[in-house]
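The complex is shown incomplete by one protein chain, all other protein chains being positioned as in the whole.
Read from first to last, the chains carry the letters A and B; within each, the first residue is number 1.
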Amino acid sequence: MKRKHRMNSNTILILITVLLFFIMYFIGCVIYANKGFGNFQTFLNILINNSGLLCVVAGMTCVMLTAGIDISVGALVAMDCMLLATGMVKGNNCILMLLLVLLIGAVFGLVQGFFISYMNIQPFIVTMAGMFFARGMTAVISTKQVSITEANNALFYQWANTKINFPAFMGIVNNKGATMVPFIRPPVIIALLCVFAIFIMLRYTKFGRGLYAVGGNEESARMMGLNVKMIKLKAYVLMSIISSIGGICYCMNTMSGSVQQATGMEMQAIAATVIGGTLLTGGVGNVLGSFFGVLIIGTITTLVQTNGKLLSSWSNIAVAALMCFFIILQALFSVIREKTASKRKNARVLWSGK
Amino acid sequence: MRKLLEKITKTKLFLPFFCLLLVLLINLFKSPSFFRVSVSNGVLYGRIIDILNRGSEIAILAVGQTLAVAVSCGTDISVGSVMSLSACFTCMLLAGFGVHSTTVLQMPMLIGIVAGILMGGLCGAFNGVLVSKLKIQPMIATLILFVAGPAIGLLLCNNQMVYIRYDQYKYLGNFLNIGDWKCPIPTPILVTVLVVAVIAIILRKTSLGLYVQSVGINRRASRLLGINSDKIVFICYVIAGLCAGVAGVVASSRIYSADPNNIGLHFELDSILAVTLGGNSLSGGKFSLTGSIIGAYTIQAINTTLLAMGVSTDQAPVIKAVIVITIVAIQAPVFKQWWAGMKNRRQAEAKELS
Partner (left out) sequence: MAEKIILTLREIDKSFPGVRALDRAQMTLREGEIHALMGENGAGKSTLIKCLTGVYECDCGEIRMDGTEGTLCIHSTQEAQKKGIVTVYQEVNLCLNLSVAENLFIGREPKTKLGFVDWKAMNRMSEKIMGEHRFNIDVTKMLGDYSLAIQQMVAIARVVDIEAKVLILDEPTSSLDDKEVETLFELMRQLKAKGVSIVFVTHFLDQVYAITDRITVLRNGAFVGEYKTTELPRVKLVAAMLGKDFDDLAAIKPEGESIVGEKVIVKAEGLSHSGTIKPFDFTIHNSEIVGITGLLGSGRSEMVRCIYGADRSQTGKMVFKGKKVKFKAPIDAIKAGMGYLPDDRKADGCINGLSVRENIILALQARRGLSMLPRDKQEILVDQFIELLNIKTASRETPINQLSGGNQQKVILARWLCTKPDFLILDEPTRGIDIGTKTEFQKLMLKLASEGMSVVFISSEIEEMLRTCSRMCVMRDGEKVSEISGQMTQESVMNAIAGGGSNAKTT
């Protein structure tokens, strides 16, 4: 039997997300054409500015698939940034610092995962404690902002400031007469690689399918022989490692570490994942949807910024309104699905034998 | 004697009580004058009074949060943002839109305060509709106001702090002055007692407490036996919103202003913590209001202790995280089972030897 693509409600939700992004972006291009919104670079800037968030969201999707949540990511990113910044300023080896940050992410995720998975404590509480811990540690490392300059660590500085240019023919001439070629930076490549890797993992590996199973029905997954505790633990370790990668990207963007960094990032990540069609109840989700969720949030922020007259609070309100829309939409779909399921309960089974 | 000890340790309120006692004893150890209460300028002073005073907002929030958690098996994470919104709304009404600081009120103070509380109730109603009618998960539904609340508050205050330099406005957050007599007890404590008393009476004298537990444990069955589950859920969220409104107005009155960015910040986390430390399960059902109140003051005690020990506010969260995780871990059923298992093994070994 050929495998047909099912047009179920989950697919429809993702399609709406994608469509919404294109519509919003298109509106922006039309309204702010004079401010250069329509340039390809604007889109690339969204990717550049949100590369950290992209990584975090990819990890968040995995955790939310298991019906869990991780609100410590913002704090973890800030802590990583601060670590990197202070490390670089002290002149430590760049590669070593990056590895250290990843290691710390792994340990962080391991501890959180242990409490959630083996001690059976609510993820919200554990990751909240993690958030407190990481925020506090950031301040313990340094209460003042630390900036990375070229003098501290030339290698990192170079990486952060690299421009990866697109082919010359895509360049446009700006009003000063110079040709601007669209470019992206290394964090974007890293983020896209992360998203791609998570996508492959979720679709084609035993662990990825295990995540869906655990989120769908934890008890059943256990009965079927899956090591549920280990799967959940791995999910949180993965989340923290990928958040640390996001932290590295974030640091490359800001080139500094401070206590106030990345506040609210966890809520942005959750919003992006929800907008992208992942259910907080677990078992349903797609990292591509989350990717577009980030793009939507990025577009809204850019729209508000380009306007210039609107307060930045408006982008928060817009994100909240969008989230409201998607949450209600998901709820309506699940109500419809329940009604059709009860109809199916009474349907007769089709027999082919005997 | 042993049996009595066993009986005490098995009661539901034991752990919350024990944790509070522990924190207080640590304080006592560090500063013997901890429990000393003195009267100065006609008002009560002392560390204990301070804890009771500053913990008022958390206690009031915890009352509402307990009901929301118990009835809907999820957490209301918007309470902090609703606090901020209520405060901003009140101050905006009292000062007039766009006014930065005022000594003259635009409307009677009581009306402004009541309006702020009702705004909290309105937010609670919004959450209530989403959770009860649309059956959306509480954490997701309240996420909307969590993101939107402060943003709307900022807009109401025109992106600045609003000062109400009007003597009587300070009473709610500080001390009541009736004529010549100054009430020795800080008003927030009185407000807390009032709120707790009202809610406790409602829960005990009417069947609301029973219904909340029934709906929280099994919503479908509750509906089938005649309970209007939707209405009960809605009522609980409105109560949570009203509590947030009260807490917001009290917080605003303390600093006789509205600070959209800081009022209510992280209070939702503290309120959820209070509920958990009180021995209540975040998966709903049976609840103990007393436990949550004890939990609320435990958290405030921790906050105060850390300040007294000279830990900076930025770094304090680290210790708070460790304490919280320890307390929650001890309360976790898995730990209790392991502890019981160890005890059984020791008893068995002792028996074998004898």
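Going forward, a contact is a pair of C-beta atoms (placed from the backbone, for glycine too) under 8 Å apart; a residue touches a chain by one contact, two chains touch by 3 or more.
All figures in this text were calculated on a predicted structure; none of them were measured in a lab.
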Which residue of B:V39, B:A221 or B:M309 touches the chain not shown here: B:A221
Contact with the hidden chain (one of A:N93, A:N120, A:T143 or A:S220): A:S220
Contact residue for the chain not shown (choose from A:V284, A:I300 or A:A320): A:V284
Touching residues on subunit A - with respect to the absent chain: 1, 3-4, 6, 8, 200, 203-206, 208-210, 212-213, 215-217, 219-227, 283-284, 339, 341-354
Those residues of subunit B which, in the complete complex, touch the missing chain: 205-208, 210-211, 213-214, 217-218, 220-228, 285-286
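Just so it is clear, only the chains that are shown with their structure count from here on.
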Whole-Å gap separating subunit A and subunit B, where each centre is the average of the chain's CA atoms: 31
Parts of subunit A lying in touch with subunit B, wherever the complex brings them together: 69, 115, 118-122, 124-126, 128-133, 135-137, 139-140, 143, 259, 267, 270-271, 274, 280-281, 311, 313-314, 316-317, 319-321, 323-324, 327-328, 330-332, 334-335
For the subunit B and subunit A complex, residues of the former touching the latter: 75, 130, 134-137, 139-141, 143-148, 150-152, 154-155, 159, 269, 272-273, 276, 282, 312, 314-322, 324-325, 328-329, 332-335
